[in-house]
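Let's turn to chain A:
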Amino acid sequence: MAILDIHQVSLSFGGLKALQNVNLKIEKGTTHALIGPNGAGKSTLLNVLTGMLKPDDGSVMFDGKPLLNVNSFDINQLGIAKVFQTPAVFPEMTVLQNVTIPVFAARDGSFNLNMFEGRAKQRPLIEFAEQQICELGLEKHMYSLAGSLSRGDKRRLEMAICLANKPRLLLLDEPTAGMARHETEKTIELLNSMQDGITKVIVEHDMNVVFSLAEKISVLAQGQIIAEGTPDEIKGHPKVIEAYLGEAQV
Partner candidate 1 sequence: MTDVKSEDTNKKTGWSRRDVLKATSAGAAAGATPMFFTQNAWAEEAIGNYPVKGSEVVLGFNVPQTGAYADEGADELRAYKLAVKHLNNGGGMLDTLKPSKLTGNGILGKKVTYVTGDTQTNADASRTSARRMIERDKVIMVTGGSSSGIAIAQQYLCNELGIIFMCGLTHSNDTTGKDKQRYGFRHFFNAHMTGKALSPVLSKEYGKDRRAFHLTADYSWGHTQQESMQEFTEKEGWSTAGNIMTPLKTTDFSQYLSQVLNSDADVLILNHYGANMVNSLTNAVNFGMRDMQKNGKNLEIVVPLYSRLMAKGAGSANIDGVLGTSGWNWALQDEGSQVFVKTFTDEYGFPPSQAAHTCYVQTLLYANACEMAGTFYPPEVIKALEDFKFTGAGNGETLYRGSDHQCIKDILVMQGKSPSARTSEFDYLKIVDEVDAATVDYDPAIFGGELGPYIPA
Partner candidate 2 sequence: MLNQDNFWQHNKAVLLFALVALTMPLWFPIMGGYSGLDTKIMIFCIFVVGFDILLGFTGYLSFGHAAFFGISAYVTGIMLKSFSDNIIPAILVAVLAATVVAVIIGLLTLKRTGIYFSILTLAFAEMFDSMAMSMLQKWTGGENGLTGMPTPMLFNLKMQGDTVFYFVTFMAIFLFYMAKRIERSPVGLMMKAIKCNQTRLEFTGINARKYKLLAFVISAVYAAIAGALMVVYEPFVGHEFLGWHQSGEVVIMSVIGGVGTLVGPMLGAGFMLYFENVLSVDLGEQWLLVLGAIFMAVVVFMPGGFMEGIARLKKRYFTTVDGE
């Protein structure tokens, strides 16, 4: 069944139609890639899913619950996490603190007045965060400041933050953008090795990444879904070629 159901979503900025009647169903447990030329509306769509933008029209349902007019943090609490194009971490905090935050968020919800909670009570949660960090291979940076990590490690850390509160849907906005070859490979490996059951929506330019990760691909162009299918189906799709070539000519 579809965990995410985007229905007839439209959004325009002034005169520019960024999204036009977008319909998209993401199946539970799959890795679904969103591709398309620049300005096709991929990031806009992700922003709609995370509550950053409000569409003019249409509906988005996540696991049977509406996502529109819901705050970003509530969306996250529902089980949707987002990996940003530039790794978004808490640079002046230690790696452990970075990961502790989502662990608290999972336990306490979006706001909790536990102002005086001592370390003793926090210990199991901190231990869980440490475990997460180890799982992503960042244990030797446990007490380093996140801002001092390499880009690849920051990406890993961001992933750890996203996974720590056990999301059901992970949105990835060009997770390998600006990465060196070996870092990209590591990231693919990381994504592939992730625990089963997490649905992933990935926006990506790098076709190697897309084809090595995605089970299903949707193609966006000029705010519309122009094609959808398995990687093999998309590879030779005439509309897709047209859309990309069209861009190249501009």
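The criterion applied here is as follows: contacts are C-beta pairs under 8 Å (C-beta built on N, C-alpha and C of every residue); 3 or more make two chains touch, one makes a residue touch a chain; residues count from 1.
On the choice of candidates, all candidates are chains of the complex that A comes from, given by their letters.
Please read all numbers here as calculations on a predicted model, not as lab measurements.
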item	value
Touching chain, any copy counted, for chain A within the complex - options 1 or 2	2
Interfacial residue positions of chain A with respect to candidate 2 in the complex	50, 71-74, 76-77, 81-82, 84, 88-93, 96-97, 100-102, 104-106, 108-120, 122-123, 126-127, 143, 161-162, 165
